[in-house]
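Please see the structure below; I have some questions.
Here the complex is missing a single protein chain, while all its other protein chains stay put.
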Amino acid sequence: MANYTERAKQSHAVEWLNDNAQVLSIALFFIACMGFFWALTDTFMTTGNLLNVVRQGAPVLIVAVAMTFVIMTAGIDLAVGSIVALINALAAILMANGFDWVTTSVMMLAAGAVVGLAQGWFISFQGIAAFIVTLAGMSILRGIALYITEGYSIPIKDQAGFFWLGRGTLAGIPVPAILAVLVAIIGFIIMRNTRYGRQVVAVGSNLEAARRVGMPARWIVCSVYMMSGIACAIAGLLIAARLGSGSSNAAVGFEMQVIAAVVLGGTSLMGGRGSILGTALGALTILIIGNGLILMHVSPFLTQIVTGVIILLAVWMNTRLFGAGFKLGKKG
Amino acid sequence: MANYTERAKQSHAVEWLNDNAQVLSIALFFIACMGFFWALTDTFMTTGNLLNVVRQGAPVLIVAVAMTFVIMTAGIDLAVGSIVALINALAAILMANGFDWVTTSVMMLAAGAVVGLAQGWFISFQGIAAFIVTLAGMSILRGIALYITEGYSIPIKDQAGFFWLGRGTLAGIPVPAILAVLVAIIGFIIMRNTRYGRQVVAVGSNLEAARRVGMPARWIVCSVYMMSGIACAIAGLLIAARLGSGSSNAAVGFEMQVIAAVVLGGTSLMGGRGSILGTALGALTILIIGNGLILMHVSPFLTQIVTGVIILLAVWMNTRLFGAGFKLGKKG
Amino acid sequence: MSETAQRGGAIPPNSATPLVSLRDIRLTFGSHQALRGVDLDVMPGECLALLGDNAAGKSTLSKVISGTYIPDSGTITVQGEEVRFTGPNDARSRNIEMVFQDLALCDHIDVVGNLFLGRELNKGPFLDQKAMLARAQEMLEALEIRIPRLTARVEKLSGGQRQAIAIARAASFQPKVLIMDEPTSALAVAEVEAVLSLINRVKAKGVGVVLITHRLQDVFRVCDRAAIMYEGTKVAERMIADTNLEEIVNLITGGH
Amino acid sequence: MSETAQRGGAIPPNSATPLVSLRDIRLTFGSHQALRGVDLDVMPGECLALLGDNAAGKSTLSKVISGTYIPDSGTITVQGEEVRFTGPNDARSRNIEMVFQDLALCDHIDVVGNLFLGRELNKGPFLDQKAMLARAQEMLEALEIRIPRLTARVEKLSGGQRQAIAIARAASFQPKVLIMDEPTSALAVAEVEAVLSLINRVKAKGVGVVLITHRLQDVFRVCDRAAIMYEGTKVAERMIADTNLEEIVNLITGGH
Partner (left out) sequence: QDKTYALIQINQQALFFNQINEGAQAAADAAGVKLAIFNANNDPQAQNSAIETFIQQKVDGIAVVAIDVNGIMPAVQQAADAGIPVVAIDAILPEGPQKAQIGVDNTKTSEDFAKFVLEQHKDQDVKLGEVVALNSFIQNIRKDAFNAALKDSKVAVIGEVDGQNVQDVALGAAENLLTANPDLGAIYATGEPAMVAAVAAAESQGRQDSVKVYGWDLTTNVIDGIDAGFVGGVVQQDPAGMGKAAIEALAKISAGEAVEPVISVPATIVTKENVDQFRDMFK
């Protein structure tokens, strides 16, 4: 009678491509940028230059990893630049007052955690929109940095270990780069392979569902801001170590760089969807664009324009080429 | 047998309070701020000062009205500050090159519309996240402003009519204030009482549903960015007229002020929920806080901190007092 | 076996031209073959039941008819004219209305607004809120649903109330084809009855109804014909008068 | 009339202590009285049908039992001990599981992940993906649902597939009380049968089941008792053995 047939089995390759479209897209774009700058400048592909890029990019990369967790919960942290500035300034002040760099660093990590927790508390336990809490945080925290430094850039002296953190190398690789890669790997594993990572995704995908299955939804939301605070502390310390000084002027506009890296990496601002690998590639792409344009002697008046256009292009490609989904040929 | 009774009729008052909780909250906060500054400074409640505030605030208010539409669709426009700067600079350049102010203004409104349309096109027709499109726009458009002015500010000379736009009064009321109020009223009516306003809400509430009932969903999304571009053009012209010059440095940080005003007014960043009245009150609140703090001679080191704290407090009150919903006494 | 027969065949339609006629519709999501070549005719004044196991492709097929999904291949003919829908708007402008399985309501808009979504009444340049409120009352009464406050946002309504709104919306604007994807799944007894009699009413006016449902008893009360889907294909078609519950269940499960 | 009688009375329970016992539960949203004083007992090993018109308050009441809503007043007793739930976690830790009418799935997480949501299996510090995948297969087989790829996000699944996942999740972790809010509304024939036999299986293990449904024929197949709600109150309770479809329909509609 009737003619019952089963659907063709799904193709693993196609489904895999679909599931990883975002990361693939930014990976492709990243490689294209690399190729472009390699072809057009002598210096770009030199070890020295590449190591420079990863060292410079460490703070962005580290905070972008934490920001990925934040954005995965459908949140946002606009205060990262201000937290970095605050930590940066505080660290310098503490060291100027005789604390050694290890104590200072530990205290700064704790301070970052506290600041992040405070923001997270307002967001998760008081239910205020993350955008507005961290916008207020952005203003308050840089205000505090300003207040405690009175605008001075505070020199850091005689802390060889600390400077090594910002400028040193290990087996030829810049220490900040090593730190950044470590943070990214840990972030990657946490996001993909741990219960906490799963909880973050769940909360971002459907907060109420996460709550109903008994996840400590509020705590999870709160925790990502704490993580972000800690990541900012690391970034603030690295910047202080690199500059050899602390100032409230650090990391202005940093939040936009970080968020751009995360979004470029395919993480959705609506929450629930994203990846650390994408974020890392997004951050690196932004960094090499900045680096490459300077190497190409592009007029600084044009850099902002060109950077913006390239980013728009990257996301466009991401959406156009990969958004529609791969299709299997019409084999019926 | 069984005992069938109907539920008590819902209380109109309670439901009305619930439906308008956000606007009521910011209205209360606004009045509290007014009272506070009135009590603590002599100058605050003078006609001169209040008229000043509305004149100064006109650009923020005008763009915030448009931004409310954008945010209602669950979008965002981070480029508003850059568009204002670009228009501001372009207008000055055109007038310096002999165009009269009327022609210039018309051209600038068109330019704002075009820039907005371009952003809207990427967002709605190309499906790229508004955050990233307008972040790129922010960089590109200020870059262009920088490029065409080469970082200098361009004086505007001998355009009495134009200056009247920025500095003049009509029946004692500053022209920019009149314009802003007009824009707000038109925005209010469009949002509440027209089909277009309904479409904007629908698109923000459930884009797919809006599409399925046959609304031109993409066009609607696109259009709000065009409106935002036009509003920025008006704001850019007003600023140029007030300052008598055009510069790529205009409206730095403007986007955050505008977004803060909208969110403070109770519009949800998730789309679908908000009001122009709330936005107007939010913008005025931010403006009088800025003004009041100046009048109180608050240390500049503290202003940023205080402003941030006040905004956080306002939203907190909004969420805590009004978020939980009013309850009818237990008469059950 | 002919191509057509392979696609589940079709009962030769009565003399009238079908309101909608699908031929060899195929649609693949990624590598998942949601529809593998489906033929379907919707006749005026008849209720066609679209039956099948979960994930058989019923919702997908119905979304093709309503212009929500664009098929990869195949043809759609509306009242004898071949069409290419580019979106729901095209289908709606040909009076094809649909009640979606996910309802497609705007949570932040009130009951009245959802009923008139995309079809707001104007008075001059402004929305005619009063007229809409009055008509909304009528629309809902026909479905025996009680909603205390029509100016409340639909967000907080109960599952059944929401479903009733979606049905009222689709049924109220003179559709020629009315597609209902599990419209009664959340409705209570009386409300189900109201929907079934609504179907009978619109049928009488010549509307073609496509009813997707898992409540087979309802099929026997209002439908004239049933198309059964299995794994993205249509495997059978039956006139309701010529079949019975058992056969239908067997067709759906494919004898599994 | 005594207070209790006014709240619809209660059939004197058999000798065992109820698994869950609600007394005079009231809950108001804004000025809308969702629940106006409801008593309810859930006994071990029985299936209690919670019936009522749309918007009667069934979902709201069941959410009170599962800790999702905190009532304004009234007491909740679990196995003889009075409790105050502060959230779903409290209910879950007392083995009260629920299938929500809106399913409560995380769209961006795959099928396996949703089945184990909030109960992920670990291997050392890491998720044990392999073990979860294997067990997920078993969980779904019991419900006769076929899902081609368990590592696909649930976002794109059909309505019935999604519902099956929600049921499998609630039923698989040794609940003592299992609340199901219209669990079969989107399911096809065979899947409905699977759910009904699942209910019988868990009942046999002493689980108390609360079944909210509008498919009254199912009530007579698996339920032992029925509580009927009307406008936020419980208006009647019947042993299924002592009643019939007609009476139940009359009770639901309140003779309207």
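Lettered A, B, C and D in written order, each chain numbered from 1.
As a convention for this text, a contact is a pair of C-beta atoms (placed from the backbone, for glycine too) under 8 Å apart; a residue touches a chain by one contact, two chains touch by 3 or more.
These figures come from a predicted structure and were not determined experimentally.
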| item | value |
| --- | --- |
| Left-out chain, listing which of the shown chains it touches | A, B |
| Hidden-chain contact residue, picked from the options A:S105, A:S124 or A:S247 | A:S247 |
| Missing-chain contacts mapped onto chain B | 43, 46, 48-49, 52, 56, 59, 146, 150-156, 163, 166-167, 239, 242-245, 247-254, 290-291, 294-295, 297, 299-301, 303-304 |
| Residues belonging to chain A that touch the chain removed from view | 41, 43, 46, 48-49, 52, 56, 59, 146, 150-155, 166-167, 239, 242-245, 247-254, 290-291, 294-295, 297, 299-301, 303-304 |
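Methods note: only the chains that are shown with their structure count from here on.
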| item | value |
| --- | --- |
| Inter-centroid spacing, chain D versus chain B (mean Cα positions, whole Å) | 46 |
| Geometric centre distance via CA averages, chain C-chain B, whole Å | 42 |
| Between chain D and chain C, distance of the C-alpha-averaged centres to the nearest whole Å | 29 |
| Interface hub residues of chain D, defined as touching at least two other chains | 29, 32, 148 |
| Shared interface positions of chain A, touching two or more other chains | 7, 10, 15 |
| Partner chain C, residues of chain A touching it in the complex | 1-8, 10-11, 14-15, 18, 325-328, 330, 332 |
| Chain B - residues contacting chain A, complex | 122, 126-129, 131-133, 135-140, 142-144, 146-147, 150-151, 256, 259-260, 263-264, 268-269, 301-305, 307-309, 311-312, 315-316, 319-320, 323 |
| Chain D residues within the chain C interface of the complex | 29, 32, 52-56, 59, 101-102, 145-148, 156-161, 164, 182, 185-192, 214-216, 249, 252-253, 256 |
